[in-house]
Structures are given as C-alpha cells and as structure tokens.
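Every protein chain of the complex appears in place save one, which is left out.
For clarity, chains are labelled A and B in written order, and residue numbers in each chain start from 1.
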Amino acid sequence: MKEFLFGVTVMPRREVLDTQGRAVEETLQREGEPVVSCRVGRFIELKVKAENDASALTMANKISESLLANTLIETFEVRRG
Amino acid sequence: MGQDQRDNKELQEKLKHYRLNESEHRRIAGLLGREPQGVEWALFSAMWSEHCSYKSSRVHLKGLFNKSERVLQSFGENAGVVDLGDGERVAFKIESHNHPSFIEPYQGATTGVGGILRDIFTMGARPIAVADYLCFGRPQAERMEKIVDGVVRGIGGYGNPVGVPTITGQTEFDPSYDKNVLVNAMAVGLFRKGEKVFLSKAKGVGNLVVYAGAKTGRDGVHGASMASESFGKDSEKKRPTIQIGDPFFEKLLIEACLEVMEQDLVVAIQDMGAAGLTSSSFEMASKGGVGFNLHLDRVPLRESTLQPEDILLSESQERMLMVVEPAKLSNVEALFKRWGLEAVAIGEVTAKKTMKLFWKGDLLTEIDPELLTEHAPMYERPFEPWTPSNRVASVADIAGESAADIRASLRTALSSPQGCSREFIFRQYDGHVGASTAADCHESVGVIRLKDSGRGLGIVLGCRPQMMRLDAREGGLDAVAFPALELAAKGFEPLAVTDCLNFGNPERVPVMSSFVAALSGLNEICESLVAPIISGNVSFYNETEGRGITPTPSTGVVGLRPTVTSLPKSDFVHEGENVFLLRLPQLWTSGAMGEVTGPESTGPRAFGTLNGKEIAALVTSLRKLTEGVGPHSPATENTISATRVVGKFGLGYALARMAISKNIGVRLSRSATQAARPDLAKMSFAESLFCEVSYEVLISSTESLEALRNRFASHGGDPRSLHLIGTTHGHRFVIESGSSSDTDPEGTLDVNLLELKMDYDSGWSSAFKNLSFERQY
Partner (left out) sequence: MAKAKVGVVRFPGTNCDRDVFEAVGLSGAEPIWLWHEDLFDSAQFSALILPGGFSYGDYLRSGALAARAVAMKSVREAAVRGTPILGICNGFQILCEARLLPGALVRNTGRRFIDSWVDLKKVGSRTVFGGSLPSGSGIRIPIAHADGRFVIDDSGLNELRDRDQIWLEYQANPNGSIAAIAGVTNENGNVAGLMPHPERAFHEWMGGTDGRRLLEIWS
C-alpha cells in the first residue's frame, strides 16, 4: 500500500446562496476594493492509503462525496496533491 | 397517436409537473373561462397547494374557537395578536418545516426558524422568544443521529445569531417519525406601548409595491407544492434547490423593517414565505380588494438566468414585500441601505382588482387575485366520528411489585430517549440574548420579562404524541390542557394558543378522522379556558412510503403573570419543605412506561375521559395559588418554591426529576401517597408510581397542609384535592412505608440521587453515540 495526497476543494453550489461569500464580498466592496464577486468554500488535504493511483482517486472521490461535501448544497473537486 | 391523445398526454404531464389534479384543472378553466396559460399554471400550482390553500382543512378550521376580549388579530394575518393590557401586545405563531428538515436537516431547521420570525416582525413586533417542538424517530433509525444533530444545530445556528433567545422546547422520539421528523418552530414578538400593528392588506391606488431584502435565487422553486405531498422513494430526486437561510441578513432585515414601521413609512407589509412573491403579492392585493402591476424583471436576482416562473415561485429567504407611498420611497430606500439592504419598487397598486404581471414590458397574465386566494377548492374529506379508543379496565402491568422494581423502573425511565436529559439540545441555544429571560429551557415554562411593565410572559409547548397514539380527541385536549396546567403551576394565566397540526395523508379516512377528533378536543379545552387559538398552520402528508406519523397537533400556549419575581422552579430548591400532590384524576394511561417496557403489540391503554371545564377550573385556582409566592418572595411565609405537572413516566419520574437537578432529596410516604390516590388501589404501588394520571401537580412548599388547603379553597379550589405525600430532605430518593407497624419492604426505596442523575445525564449519549459535549479539559 502506498500513500497518495489529494487536495479537495469544496464550494457552495452556484445556484445555492453563499451567505458567507456575500458578507465578505460586500465588506470588501464597501472598503473600495475592486472586488467583483467572492465565494467562500473550504480546502481539505487528504492522504489516503491505496494500492495504486486510480484506486486512491476513487477513494478520495468517495470520501468527498459522502462526507467532505454535502452535495445537496456543495460541489467538490479532487486534485492530486 | 392522434392529436387528442398527444394533447391529453401533454396535459397529464403538465398536471403532474404542477401537482394539480383533473378536477382542479377543470375548476381553473371554469374560473378563467379558458385554459390556463404560461405562468398561470405556476400560480395555481402554488396557491392551490395544500400548504397555501388549506383545501383539506379549511372546512374544519372555520369552527375553531378563535376570539376573546384580548384577541386583536386572529387567522388571516401572518400571526395572531393578543392584548396584554398596559399597552403591551404580543404576536405569536407556530409553524412546521418538516419535509425540508428531513431532506437537509440544518438548512431545513434554519429556514424554519427564519420563516416564523418573519411572520412576527412583518407585523411590527420585535421577536422576543423562540420555542421549538421536535419529533424524531428512534435513535437507531437510519440517518437519525445526523438529523437530530443537524436540526438542533440549525435552530441554534439561526436563532443565536439573529439575537432571539430560544427559551423552551419539547423533544419526542417515536418510530412513527423514523422517516418523517417534525420540526415545528414558534416565535413570539412584542409590541410596546404606542407601537402599531402592521397588516398585509394593500391600500392606496398609485402606491408602490416595494421588494426588500435578499436577492431572488432558485431556492425552493415548487417548494410549497412539494410540502403538500407525501414522501416516496424517489423524493430524493425531485427536490428543488435547497433554501439557504442567512441569520445575519435576517437580523439586518428585522432592524430595517422595524425601523420603517416605527417611522410609519409603509402602508402594508408581508414576508415572502411559501410560494414566495406569488403568495405575498396575491394575498396583499386580494385582502385590499385592489390590483397590482408587477414588473418581474425589476426583482433583484442572484442569477440573471432566472425566468418569470422561477421568480414567481422562488422561496429565497429573507425577503419582504411592502406597499409604500411614492413620496416615502426614497426614505425607505435610504433606511434599508443604511442596514446594507436593497429596497426596490417593482410595481404599483391599481384600482381594478386585477394582477398584471409584466416581463420586460410584455404582459404575461392578467388575473383576478381572488381566483387564487379565495376560490381554491375546499375539500370535505371523508372521516368517521370520534369514539373513545384503546380503553381498558386497568392499565396495570407496567412495572413490578418490589423496591427493586421501582428502582429499575426509575432508571429505565430516566435513561430512555424519552426520559433522559435534553441538556445536549439546550446548551446549543442562546437562551439569554435580549437580557429578558427569567426562565429558560431548564424550566417547564419559558419566561420572558416584559421590560416596560415588569410582568412575565410564559411560553409552553404542548402535545404529547403518546396521548395522540392513545386517542386523538383526548390527545388534542391534552395538547392544551397540559401546557395550561404547567403555566398555572407557575402562576401564569393562559391567554391564547397557536397550533401546528401535523398529520398524515388527509385522503385517508383514519387520518382525517383523527384530525377532526383532535380539533374537537382542542376546541373544547380552548373554549373552557377562554384561551382562543389565534394562529397556526396545518401540515398534511407527513407520510413516507405509505406510513403516516403519529397525528401530532403541537401547540404553543402563552400566559401572563403579574411579576417574574417569586417564580416557582421546576425542581426542588430547599430541603425541609412539604411535598404536596394536587389531583384531578380523569384519565389513567399506561403512558410512556407502557410504551418503553410493554410488548409492542400492546399499544397504549387507558380508562377515563378528560373534561375541559373541570381542567379549566383547576387551572384558575392553581394559578392563583402560585401567582405571587416563591423563593424570592418578600413574604417568607406561605412560600411555594417548586411545582411540576406530573407527565410522562408518572409520579415516580416527576419526583426523581425534581430531586436530581439540585441534588435535593425527597422522602415519600407510601401510605400517604396511597391514601391520596385511592383510584389506583388495585395496582401495585410500583405500578402506581409510573402509571400516568391526568392530571396531577407536585408542589413543594413550607406551608402546612391545612394552610395550603385553606389558601387553595379561598381561590375556589377543592381543598380535598390537595394531599401531603412527603418532604424534601437530604440527597436520596426515599420511599418510606409510612407506618411503624409495616415492616414489609415491598414498595419502599432508598436510592442515591447521584445514581439517578447519572442515568438521566448519560441516557442521551447512550442513544446518540456521536452527539455529546466534551465538557472538561
């Protein structure tokens, strides 16, 4: 078994209201920063044990879908670390 | 396939999409004099949904007792309003958010709290308290732990930031909620002296229709009609975009709205709740007998791709619709801007009773608002008249005979999900923001001190599902009787009631029968108490894969007390006091203990019938007895320090709960207790401790039996209904035989309170392995 590192980015779905992004965006704009829009998600570093790269990726995707992201309101993207 | 068949297929698909049936389609065509077109489908779909139109319940709700001298507003407005005198008034309402909370527990609960708060402040009242009534399935049911966690975090996650204290609640567990939990939230708002009550009736031709608050997104499109359907296996797939609540935005909206109302800048105002812009605009116009020209393209959007139908049906949160005089628009805009919010004129009020909806200059439809608000179908669903159910001659067999049995039963009750501590829930709610909370979730009555008059406003939730499983009429009556007694036991006069009628599929005769029976029970007690039902909602189709929930008419009862000092606690406060039992035995049930220990097939059993008039008389005399005396009373004599209405798991459990909280023990006399309860003589003493008798109230006081009886009689109570059954003493729960000649240890007990407290405290974390607080470090 080898270890594989992944970076998982979880973002609010486009059509879903991003309450946090809205508050940060408006604060920055009020301060006169040239900010057009802002969305707030989270980044998760994930190290998994697996036989090979392909099964590690499958594993990371499964974990992301089942726990790291709530797919009702969020999307996620898994990248190799 | 011929053209007719194709047309028919297309129509069927349309009806399915818009969740209308064929007779409703014919009714629409008849009212319009033509086929519905374009967005009209969406309008009828939303407004004629069960959720918005109450089409299955209206015929029964009409008969509800809803008036008293104190009632200023009842059904038909966003919330009911009650006059407290001295210029103070309160608005309150309870509402369900069951289906969304099952799908996405956190967001479902937050938007539930947000929605009910808007119903309150849209009338001009500042929200002062939230209460929540929750019914969950068995802890081991699929997803249940996550649902409980999400719902509780959601209620706190909205109520805490928005700055409204959650001061009371009720949490039930039963397998019937395994796949359909209930999340009912109640909010209470206060109008201080001189503050005006605002209504939703649109007025003034030429006035502007102003949209305020959050931008419109795709949230919850078709939500109202979906809330009016049973859950099926595929409901996962057909859900709309989840509505997201933003308590921060709501807080700003509260302040901005209360300010525009205080400055008298609005003519009428309504929040956009179920069916969003459609229901708010059509109801406002319909109530005012006027029309609106609405320009949907002027509605602020989160996504530019939204179409008129989406805009009409969106249930995006934190939005209000107002009618504003043109001259005041700039003031309204400026005031909202100061709070970081948008206010945009999207239309105007017209004289002709017609809604004209425009999209980029094109007229989409022209329709009489009353067709949608007043001409919805009204169904008289079949039901059967009430007959007492589950009646037996005796409710024994719920516990054994010996002291060991009493001890084991106490521990079973205290550690069961139904009987264990709710501290995990309370701790996550800010119960004290507002600096007016005189009694929080730890007490049986939540109390807010009214700042101007110093009086106490008491709030209690009601409905014991186990009583509903027994008998819908008794359960409905009890849903108000029990909380009314809890108020009276703390010296509060019950003033008015709000209800949230959670039932299964009304097209099923047993469901409709229980609905009608529960309403008759509710009505009887409310009339007897002169505590009218002034607001509420109906939630039908709480059914998953054909299985309905326990019919659950949850209630919120609001009461008033002259002061918040000398408020009796719900737990023993002092050692060396007398413990009295006040009795009005009408209904005996095997109760929660029967459900926990009995074989599943046995079900609830009872004998007797509740009587509203007698309960109301007891409420009055009990209230007067407890009104002005208590731990902080300047009068050191005649002090009642603690009271508790005996409920689930009976007298034994109630005594244990009173004792363990502050570790103040009780010595109960077996012979005195038996003498006080001759009606239970056929049971073993152990059984009598866990059988539930409606109604009994425990009172801890320094007074003698004679003094308390005299005082009770002077308030119109029957002195013989009061009995001295023990004293508070030490740190143990002791049952003494009560007679020196009786050496038989049967039915006696001596148990350390810490042992019972451990059971009570650990019950929650045994049921929910992942839900506990890390407390010490």
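Simple rule for what comes next: a residue touches a chain if its C-beta (ideal position, glycine included) is under 8 Å from a C-beta of that chain, and two chains touch if they have at least 3 such contacts.
The model shown is predicted, which means the values in this text are computed figures rather than measured ones.
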From B:302, B:449 or B:583, residue that would touch the chain that is not displayed: B:449
Contact with the hidden chain (one of B:43, B:130 or B:438): B:438
Residue of B:36, B:156 or B:594 in touch with the missing chain, whole complex considered: B:156
Touch criterion as defined above, residue of B:405, B:430, B:478 or B:627 at the omitted chain: B:430
Absent chain, residues of subunit A that touch it: 19-20, 23-24, 27, 31, 40
Subunit B, residues in touch with the chain not shown (by the definition above): 153, 156-157, 160-163, 246-249, 251-252, 339-340, 426-435, 437-438, 449, 564-565, 567, 632, 773-777
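Here is the rule we go by: only the chains that are shown with their structure count from here on.
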Residues of subunit B defined as touching subunit A within the complex: 103-104, 107, 214, 217-219, 239, 241-242, 244-246, 248-249, 302-303, 316-317, 340
Subunit A - residues contacting subunit B, complex: 13-19, 22-23, 26, 70, 72-73
